[in-house]
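Take a look at chain A:
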Amino acid sequence: MKRTRTAIVAVLALGTASLIMTSVAPVANAAGGLAINAKAVGPAPALAGTVKGGTVNYTGKSDVNHLDPSRCYDTFCMNIGRLLWRTLTAIQLDGKGKQTLVGDIASDVGTPSNGGKTWTFKLRSGIKWQDGQPVTCADLKYGIGRTWDQDADSVVLTGGTSYPQATIENTAGFKGPYATPTKDLSGVSCGTSGSVETITFKLLTAAGDFNFQTTMPNYAAVRKDKDTGVNYDNQVFSYGPYQIQSRIKKDKTILVRNTYWDAKTDPIRVAAPDKIDMLLGQDSVNTNNLYIEDTGRAVNGIANGPLTQNVPLIYDSEMDALQPLFEKRGYYGKNPYVTWLAINVQKVTDLNLRKAIQCALNVEGMRATVGGKSAGDFTSSLAPEGIAGYSKSTVCSTSPKGDVAKAKEYMAKVKTNKEVTFVYSNATKDAENEALSLQSSLTKAGIKIKIKPIDSTEYYTILEQQGADAPDLMLYAWGYDWPNASTIYPPLFRSDLVGTDVVGENKSRVTDKTLDAMMTKAAAETNPAKANAAWVAVEKYIVNTIAAVVPMYQDKTLLWRGSNVGAQYNPIANSNDWASVYIKNPKL
Partner candidate 1 sequence: MFKYFIKRTATAVVLLFVVVFVTFGLFMAVPADPAKLSCGKTCSEETKANIRHAMEIDLPFTTQYTRFVKGLFVDRYYNKGSQQPRKCEAPCLGFSFRTDENVTDVLQRRAPTTFSLALGASLIWLIGGVLLGMVSALRRGKTVDKVVQSFALFFSSLQIYLIGWVVSLYFVIKHHIIPTPTYVSPFESVSKWAAGMLLPWLTLALISMAGYARLTRAGMLETLSEDYVRTARSNGLKKGRVQFKHALRGAITPIITIFGLDLGALMGGAVITESTFGLKGIGTLSLEAVYELDLPLIIGTVIFGAFFIIMANLIVDMLYAALDPKVRITK
Partner candidate 2 sequence: MSNFLEVKDLKVAFPVEAGVVHAVNGLSFNLEAGKSLGIVGESGSGKSVTSLAIMGLLKESSAQVSGQINLDGQDLIAASENDMRKIRSTKISMIFQDSLAALHPYFRVGKQIAEVYKAHNNVSKAEAKKRAIEMLDRVGIPEPDKRFSDYPHQFSGGMRQRAMIAMALVCNPKFLIADEPTTALDVTVQAQILELLKSVQKEFNTSIIFITHDLGVISEFADDVLVMYAGRAVEKGSVVEVLTKPQHPYSWGLLSSIPDLDSHVNKFNSIPGTPPSMLKLASGCAFEPRCEFKSNVAGGKCASQLPELHSLAESPTQEARCFLSDADRKRLLTPRQFAGN
């Protein structure tokens, strides 16, 4: 079973934002990392063949968690929610797989000053609410301020990210618009520059990638007079291309056009269909069959989550049968998640033993137990392809089967051959098969390995615990919060994440001051080419120098779409992109 996460996991603990901004404005780049366009305008790049009209269906089991942008934190709501609201900045897809950071409500990508502790964005004009009124800076400030409701005693707006609170100054003790209606959020202020509005942020510490953080849903506008608190989830007042016609949670939702939306102001959304029809609570197997047969709702439909998330294991034999169908009407490609084996360096202290494990691991064998090709493509990097840090380097052997001979060489240098324990969750049968495969491949190299199943309710707790019971080896998977190496390496390998009782996301328990310094420097680097090189060095340090992990495969996503639908893959959402989807023949 693929261990994909539905929600992008972030660990922006308060200490993270200690990145020093040294140079000035970021520049559009081509070498590694994401492109940036400070002057993007609408209309958004449309997929070839886009026509206007028709209704797009969504048929699925789970509903969007929250459409309220202040409460939105998973990929589903970010993908669909942005049909109703826009964020300060956003990632643009060009239809050919290229991702670019652009201004969404902002007309630029922000200008840092004060060493990166202050950021100012110019706002676009012509963005209108669904009643025709213009979206103002005050609306945006109000929307951002709703995040602070999480700090209130009687919190109402639950579920959203807490990035803004961790990043932005708040000298007045603002706790959201309901609990502290008279207080002001000091770190956010509105102003003007000539004829346009501007918004300025005062940050707690310098952040080189703040304009990436502003792609998060917290940075969306909400109009105060339309804020219905806990019910806003069902009644989002829109300034995007669509608005809510009807919504019954976990049942169905219909979106229709917001006639006040102006495509010229929007570099992200194409908004080709007239209507979006969502039907929830549907059985996954039936939905999958609808797509295989390309009938009923599936014809005009796109799937949201990866196929393997909803439908049990798909083995290579089944994939072969589905392959021709996917070629016609599906996406079958890499997603931004990487699965790797974490080695607890605090317990497996002998570097040679760790290197032996890296060489002995038969990744191909393990992958076969969880579905083979459909599980992912082999990789030697923790970063997904296209993100800074990625390189086609070698871990130990060029073959995904591993290199037993080389492993034995390392084993010969091992001082004490301590037994290592691999823990796995007993939730599924294939997890056990995977563990057995790992055990067999490591044993061949003479490594003493024990596998230990953990009850699925306790599994994540066990992974985090320190002390004598801390696990030695474990599988983990990770995907970025936004397409930047700063949301991959630091959240996973900073030494301050390792405590005496528990450990955060640093499953390898790496407490290396050298590495810390390397990562801080790389995050501060504003020159994209230099930044890329710096992150590659970080990666090589982690994988080759200290052998803390064994990268295994970059996960793959299988996404259906109907024969009457044109759509592209959105890597951030790990799903079909809702902003650019279109109906090929609206008459069907």
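Inclusion criterion for the candidates: all candidates are chains of the complex that A comes from, given by their letters.
The rule is simple: a residue touches a chain if its C-beta (ideal position, glycine included) is under 8 Å from a C-beta of that chain, and two chains touch if they have at least 3 such contacts; residues count from 1.
Values in this document were obtained by computation on a predicted structure and should not be read as measured data.
Enquirer: Scan 1 or 2 and return whichever one touches chain A in the complex.
Expert: 1
Enquirer: Could you list, by residue number, the parts of chain A that touch candidate 1 in their complex?
Expert: Contacts found on chain A: 7, 9-12, 73-74, 150-156, 158-162, 178-179, 181, 229-231, 233, 248-251, 279, 281-283, 285-286, 289-290, 293, 295-297, 457.
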